[in-house]
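Only one protein chain is missing from this complex, and each of the others stays in its spot.
Labels run A, B and C following the written order; every chain starts at residue 1.
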Amino acid sequence: MTVRIAVAGASGYAGGELLRLLLAHPDIEIGALTAHSSAGDLLLKHQPHLLPLADRRLQDTTVETLKGHDVVFLALPHGHSAELAGQLGDDTVVIDCGADHRLTSADDWARWYGGEHAGTWPYGLPELPNQRDRLVGARRVAVPGCYPTVSSLALAPAVDLIEDEVVIVAVSGTSGAGKSLKPNLLGSEVMGSASAYGVGGAHRHTPEITQNLSAAAGRPIKVSFTPVLAPMSRGILATCTAQLRDGANVREAYEKAYADEPFVHLLPEGFWPTTNAVLGSNAVQLQVTVDEDLGRLVVVAAVDNLAKGTAGAAVQCMNLALGLPETTGLSTVGVAP
Amino acid sequence: MTVRIAVAGASGYAGGELLRLLLAHPDIEIGALTAHSSAGDLLLKHQPHLLPLADRRLQDTTVETLKGHDVVFLALPHGHSAELAGQLGDDTVVIDCGADHRLTSADDWARWYGGEHAGTWPYGLPELPNQRDRLVGARRVAVPGCYPTVSSLALAPAVDLIEDEVVIVAVSGTSGAGKSLKPNLLGSEVMGSASAYGVGGAHRHTPEITQNLSAAAGRPIKVSFTPVLAPMSRGILATCTAQLRDGANVREAYEKAYADEPFVHLLPEGFWPTTNAVLGSNAVQLQVTVDEDLGRLVVVAAVDNLAKGTAGAAVQCMNLALGLPETTGLSTVGVAP
Amino acid sequence: MTVRIAVAGASGYAGGELLRLLLAHPDIEIGALTAHSSAGDLLLKHQPHLLPLADRRLQDTTVETLKGHDVVFLALPHGHSAELAGQLGDDTVVIDCGADHRLTSADDWARWYGGEHAGTWPYGLPELPNQRDRLVGARRVAVPGCYPTVSSLALAPAVDLIEDEVVIVAVSGTSGAGKSLKPNLLGSEVMGSASAYGVGGAHRHTPEITQNLSAAAGRPIKVSFTPVLAPMSRGILATCTAQLRDGANVREAYEKAYADEPFVHLLPEGFWPTTNAVLGSNAVQLQVTVDEDLGRLVVVAAVDNLAKGTAGAAVQCMNLALGLPETTGLSTVGVAP
Partner (left out) sequence: MTVRIAVAGASGYAGGELLRLLLAHPDIEIGALTAHSSAGDLLLKHQPHLLPLADRRLQDTTVETLKGHDVVFLALPHGHSAELAGQLGDDTVVIDCGADHRLTSADDWARWYGGEHAGTWPYGLPELPNQRDRLVGARRVAVPGCYPTVSSLALAPAVDLIEDEVVIVAVSGTSGAGKSLKPNLLGSEVMGSASAYGVGGAHRHTPEITQNLSAAAGRPIKVSFTPVLAPMSRGILATCTAQLRDGANVREAYEKAYADEPFVHLLPEGFWPTTNAVLGSNAVQLQVTVDEDLGRLVVVAAVDNLAKGTAGAAVQCMNLALGLPETTGLSTVGVAP
């Protein structure tokens, strides 16, 4: 079986990571690669690490270019996927790395992104309760945000053991911000410096984390979420804490939740996650502990924001959608040091 | 007035930063520089950035070497200051950058550091309520830990406005770990990676933060503290959050607390702290906000762990101890980018 | 004596560094701060590390704003200084951090920058032979480029000892490129990566280095210069090599050349320069050796591109121009680690 795919937004970081992973996938033929302002450029100009595609040129992002593929990956700013997907039809599996179809609440959409909600697609985090089945054979998939991926996996196994409020501080590399040319993303500003942003619940991933944890809990969970930019290109390290209810056996809950998961790995006791251990890999590394003085759960989780946090999840969901083995073309081996 | 000083532990990062600052202090004459295993070395081998002291050699850390100075700075591992200070006598101002005399509770000392408590010295964070007066004319000063400095300043103005539990996640550069030769501190491991340590309340700065906030509040404050190592040499960015009581006017409290403080700077609304803005400076930059959905206070604060977080505080306290203007030789100007 | 200064281009990296240094200069009063597209902004938005100027706003870069100061520093793109300087008159000392007045050859200017040459000003590298006298009392100064500063100081003492061709490979931090919003300067691209640019003699600093070394030698010196971008904000480490003539006593030549220079420091044998040892300082650290197998001189030199490489040199030249002690407000102490 050969699956012919296209990538819209192939000049960006998510698009580049999709292609990096798809080049290692045994069942894939890489078709159209499209971009917006960079259409016409050699792909090599934007993705100098993808030598097997060094001769390829970027095309315009249009329905004409994208149609006729088995799978189309969208790595576009939010607001662009609904119309494209509608025109591509159900013959094509559409996997959207953007935010358009993640939220279930139209009110949340309107508040956090503005405008009309384009509808909800199956949510591409199969490790959450009851999600995998919805992805098998799906024709549309909404790939989760990077922070929601790591935060939700870090806390979902504990939702029955904790009080209703969680605090998450997630340290992230800069590639999560994409290639946008903003002064605060210049290397001179980023190197040697840490900074918080979207403080006070202002980051758009807050409602997505809230949605995931509340769904897992079956009750509203309140999420205090602060992202912190650190001087590294990739990786998120999330520190997640919540007040425990009495008598919780925390470790057992995590062992049970992830025993059969190929990509979520609870580390042995005494080991703690680092982002470089998951660089380029589809793994999430977790460790859990209890602050006995406070009766608080503390979970630390590491993910590569571009891999399992975006493009790896997209490939994992493609595998599920097409009926391929879920782990095909994906790895739990990081590139370190 | 010329003050003759000595530095014990001059080969380490805290010692180097003390000398960097003291070289810019108009009233200082630099006397003995001592070390342990590096005694006999040119200082330049360990502090290649201190060219004006390029001809100096490190001596042994002994009472004989240190006595006869007006001020002795101790930048030593914990457990070494009490005996040295006892032998130096009250003619000499002793400023300890180590942990020995910070905690007020002998039980806390025994639990977190082990062994017998050497007693409590005036605590070198003059910006906390009721602390400055204890430092004026003091002969002994315990310089605060770097995390307690930034965390306590970030939350002290709010203790009357919040519930009893705070969550602090502090991203730190690696110099806080000193020059100890551990594999996880190698550049190859650190660069590109974030990692948590001392998770679950295991870091020794937890009781110090708890002590400071509880003293400021006049009631026990519970502190969930997680330090995160990020790929930068210097700087701490602390994200601090707590549930607000009703009706709190948060910004006003911070404006009032720090209006007259030369080194603690509440940023204008819309600006957020970054660690590179305080690199090398004695400033703490703060911003506060309220997550209205949750009713939570979120404070973000940046400090240079070696400067205001250690050596700058030591110089500030020396100024107070000697009756010099508090800001002499210190700056709120960072080295950026 | 109080000197009232203005900075044109105060929103950029060179402008910020000028202000950082001038804030520590005892004789300076900071007047107008101007910018182009950022006029009207709080300076703090662009220079968050300059807390003493936190209330200042950027004005437009016009003659009206700049006139009436004792000294005007220009930190502007090339091509802007001649007209401004002409309108400011000789009452004002003008110190240009840009390239306009560095080259002595109009042909070189036309080839490397294009357009008509605006004339040559005294060249602000007093450590080169016969340069200091031209700077004392000068009303106009052309501050050298960062690469020419370190390369010329690294090789000038050896020009009589070497053959006519030198090879320089200089590793630089990213701040040398300024705040221009280019994709290759994004933190995500820069971190973890090294890249060469301007290869094959294409960098505009090549004729400036050639001019300096040829003038020092009294004969044409050919310069092969390659700059390499490394993942750090500041600093240049230049490796400079040339074939030695017979019988050269290299070390003696360097000792003699820089014995009385306050800012150029030949390290003791066995020590090698690092860029973090000069971070924020006005020092150049040098080491020299001979590859005995090849009979080649190898010199390694470190400088902070923004400090001695730009803004520090500008302040040093201001001191000379005004008859102040040359080292006033400048330091050889770096900020490390």
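In this text, a contact is a pair of C-beta atoms (placed from the backbone, for glycine too) under 8 Å apart; a residue touches a chain by one contact, two chains touch by 3 or more.
Note that the coordinates shown come from a computational prediction; the quantities given were computed from them, not determined experimentally.
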item	value
Missing chain: touched chains present in the view	A, B, C
Given A:G192, A:P207 or A:P227, the one touching the chain that is not displayed	A:G192
Touch criterion as defined above, residue of C:S81, C:Q211, C:T274 or C:T310 at the omitted chain	C:T274
Residue of A:A118, A:A283, A:V303 or A:A321 in touch with the missing chain, whole complex considered	A:A283
Selected residue (touches chain absent from view) among B:Q87, B:S188 or B:N249	B:S188
Omitted-chain contact residue, chosen from C:K67, C:R132, C:K222 or C:R251	C:K222
On chain A, residues whose C-beta touches the chain left out of the figure	13, 16, 20, 23-24, 42, 44-45, 47-52, 54, 175, 191-192, 233-234, 265, 267-268, 271, 274, 276-281, 283, 285, 331-337
Hidden partner chain, residues of chain B it touches	13, 173-175, 177, 179, 181-183, 185-192, 231-233
Residues belonging to chain C that touch the chain removed from view	165, 167, 169, 171, 173, 188-189, 191-197, 199-201, 222-224, 226, 228, 230-235, 237, 239, 241, 243, 272-277, 279, 287, 289-294, 296, 298, 300, 302, 336-337
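Definition applied: only the chains that are shown with their structure count from here on.
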item	value
Chain C against chain A, contact positions shared by both copies (same if over half, else different)	same
Far-end chain from chain C, centres as C-alpha averages	A
Rotational angle, Cα trace of chain B fitted to chain C, multiple of 5°	180
Distance between chain centroids, defined by C-alpha means - chain B, chain C (Å)	35
Whole-Å separation of chain centres (CA-atom averages), chain A against chain C	44
Junction residues of chain B - those touching two or more other chains	191-192, 233-234, 274, 276-277, 279, 336-337
